[in-house]
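Structure incoming, see below.
In this view, the complex is presented without one of its protein chains, the others remaining in place.
Chain lettering (A and B) follows the sequence in which the chains are written, and residue indices restart at 1 in each chain.
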Amino acid sequence: MASHATTAPETHGHPALQHHFENMEQQREAGTLGMWVFLVTEIMFFGGMFLAYTLYRSMFPASFASASNHLDITLGTVNTAVLILSSFTMAMAVYFTQVGKHRPQVLCLIVTLVLGLTFLGIKAKEYSDKYHDHLIPGRLLPGNPYNPVVAEHGDKDPHKLHLLEGATVKQVEMFYWIYFAMTGMHALHMIIGAGLLTYLIIFSLKRRFDPEYHSPVEVIGLYWHFVDIVWIFLFPLLYLLGRHLEHG
Amino acid sequence: MKPIESFEVPLPPKVNYINAKYGLKSWLLTKDHKRIALLYLASITFFFFIGGIYAMMIRLELLTPQGDFLQSTTYNKVFTQHGIIMIFFFLIPSIPATLGNFLVPMMIGAKDLAFPRINLLSWYIYMLGGVVTIYALLAGGVDTGWTFYTPFSTTFSNSYVVATGLGIFINGFSSILTGLNFIVTIHTMRAPGMTWFRMPLFLWSLYATSMIMILGTPVIAITILLLAFERVARVGIFDPALGGDPVLFQHLFWFYSHPAVYIMILPSMGVISELIANFSRKNIFGYTFVAFSSIAIAVFGFLVWGHHLFVTSQSIYAGMIFSFLSFAVAIPSAIKVFNWTATLYKSSISYDTPMLYALGFIGLFTIGGMTGLFLASLAVDVHVSDTYFVVAHFHYIMVGGALMGYLGGLHYWWPKISGRMYPEGWGRFSALVIFVGFNLTFLPQFVAGYLGMPRRYHAYPPEFQVFNVLSSAGASILGFGMLIPAIYFVWSMRYGRVAEANPWHLPGLEWRTSSPPPTENFETTPIVTWDAYEFAPREETEVVGKFRPELERI
Partner (left out) sequence: MSEHIVPVRIYVTIFGVLLVGTALTVWAAFQDFPWQLNTIVAMTIAITKATFVVLYFMHVRYSTRLILVILTSALFWMGIMFALTFSDYWTRSWISIGY
């Protein structure tokens, strides 16, 4: 039996202190630093897709603008507001944990989760619209290959693809490939975030966190804010890039 | 500071990390970084042998100019899988996950890494990636080359690209978690008095390696995912049918895969720094330069990936930039070689097995590095690209460099890890056999490649046969040489001489606890008041009028 020569059990501190750390401060610092290092990997992960987007947008501006205009700007804007609100409630959840207000803390976590699920629900609706307009790229869904209907000049049908001058259907498919890759990855991270929030809610109800120990709340908060930031960039890049070229 | 001889080394406790708890569950659910290191050791050794079998098949086929042993499609699978297994499942985790996991907490005076459960998780993720990849190999294999170039991998290959890619993708997380753990540990868990510049150079190189793992691995992760989706959807961002560029895949792939080669060599360089200093009983020459050169290699390594794209449609101007940067990245590596050599000068060298590997490294890595400069020159690269010159170059670095460092480190720290000494005579013998076998295998390949023999071909013009026969002969010697340590390490665990706490009589922090160490590493948290390679007791360095070469500090 290895002896804990440094500290006697009675002075070992908070029950959540792990044996290889000297004190809660060191543990908290390590946890925060660890999450930031992980977020670096996430930045590089999404960065690859932003690179592909930037490249092809610079090569096919008209097609990308046309494709972007087909996205529902109302749903996109609402989703952006939903995520920003959820970031606010997440920050408030951390705040309430720091000051030891248990009930508002749990409430804020629940609201954050609900908002996240709302985002995912709206996303599902958007994806379903794309499905019905036959805009899923390639043969990703073999039963519904990419096959949009191009609108004639003057046709105002919102389900048809309106091509600007110089745009082609194939390049629009490129946009949608990138759209699904980026928003799909983002949604996956939201789902993981929702799982993490559920864990936080359960353990908050068990009163696991207090002003001394709330590293998981803070650290999952960092993750949630990061996912929000990715969307802050995705929204203008995917939804807004061609609106000024939209002709009535 | 007390001279080393009088330092009180604790008697080996009856209980150490190996016998502290028995049972399979205590190993498979351990949080002890030392046990996790051994789990990794077993796994990577297994994958090394699989990769070695593929190598054997390659060298057997290439004995004759005709493609008579394997069909061309099978040969494509063999060299692809040799590369994938050796790179992703052996070289990248090798030193960090075994020696690194074992030693990082011990060298900084901590009880464990910052996140022990994440450490264990990284091993399980590694195993899961391995299982998925082995499934893909058994189901039919992959034939795209380990580089997975599009459009062959996305559109035309009929092999298990998605499954293999998934295995590699999963394995990448193992790498990321290991790097994350090291970075946080080194920042937050150093013992009192252990400043950055008192750390052993092995830790500096592992820190630099972790930087690369964190910044680079996610890019290969997304690239493999995009590749897999493109294969499933039948169109994608690399597909000219949509206006895509296949070379974009190469940019994204090599953005990680070039720094990946620095993941493979940096830890080995760290081991060499330890071996050179310790087995010449002299402080490393230019500690600060060696430490910062590790960071420089990590940073510069990210700026050169385009040299893999010289013969593609990449712009010539970009090619010039990448060529210049590729020359620049050689500088920090050269700085290390100069410093190691200067350390050896006027030192007290003992030619134990680890030192033999270290000396071999210096020579072979230099050859490998210099041939890299040939490849960095645009015009020369056009001539030797995709020939055996390239194959020889990277094997000199990865086998002559990384593998020798790994074996040297394994021998050096074996007494600490297992509490037993390996048989020194057999150790030296196998080091020499490996050195001879290695050179016989790969030196002829430089010539063959320069004269025009292409890589990845199972049949070749008869004028290259002599080089291939030499190479295959060398490979059998190399294989034999590597089997010997495999046998005696296992033998030593039962029958080797019991090692004392500090069998090499060295000042490093890891030698100031028992061999094997207790689970908590140190009886009490050490307070560090000495530099990394302090061989001469401080109070004796002011001796004047008497030339004592062993105390000279340049």
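The rule we apply is simple: contacts are C-beta pairs under 8 Å (C-beta built on N, C-alpha and C of every residue); 3 or more make two chains touch, one makes a residue touch a chain.
Every value quoted in this text rests on a predicted model; they were computed, and no experiment measured them.
> Which one touches the absent chain: B:251, B:395, B:420 or B:458?
B:251
> Could you tell which one of A:107, A:120 or A:240 touches the chain left off the display?
Only one of A:107, A:120 or A:240 touches the chain omitted from view, namely A:240.
> Using the touch definition from the top, which of A:91, A:107, A:120 or A:196 touches the missing chain?
Once the missing chain is taken into account, the touching residue is A:91.
> May I ask which residue of B:155, B:314 or B:366 touches the chain that does not appear here?
Answering carefully, the residue with contact to the hidden chain is B:314.
> Can you name the residues of chain B that touch the chain not displayed here?
187, 215, 219, 247-248, 251, 255, 302-303, 305-306, 309, 313-318, 321-322
> So that we can see where the missing chain sits, which residues of chain A does it touch?
Counting only chain A, the missing chain is touched by 25, 28, 32-33, 36-37, 39-40, 43-44, 47-48, 50-51, 54-55, 58, 73, 77, 80-81, 84-85, 87-88, 90-92, 95, 98-99, 211-212, 218, 221-222, 225-226, 228-229, 232-233, 235-237, 240-241, 243-246.
To be clear about the criterion, only the chains that are shown with their structure count from here on.
> In whole angstrom, how far does the Cα centroid of chain A sit from the Cα centroid of chain B?
Each chain reduced to its C-alpha mean, chain A and chain B end up 36 Å apart.
> Report the residues of chain A in contact with chain B in the complex, numbered from low to high.
My answer: residues 1-6, 19-22, 26, 29-30, 33-34, 37-38, 40-42, 44-49, 51-52, 55-56, 59-60, 137-140, 146, 170-171, 173-174, 177-178, 181, 185.
> Quick one: in the complex, what on chain B touches chain A?
15, 20, 110-116, 118, 176, 179-181, 183-185, 187-189, 214-219, 221-223, 226, 229, 232-237, 241-245, 248, 252, 255, 518-520, 523-525
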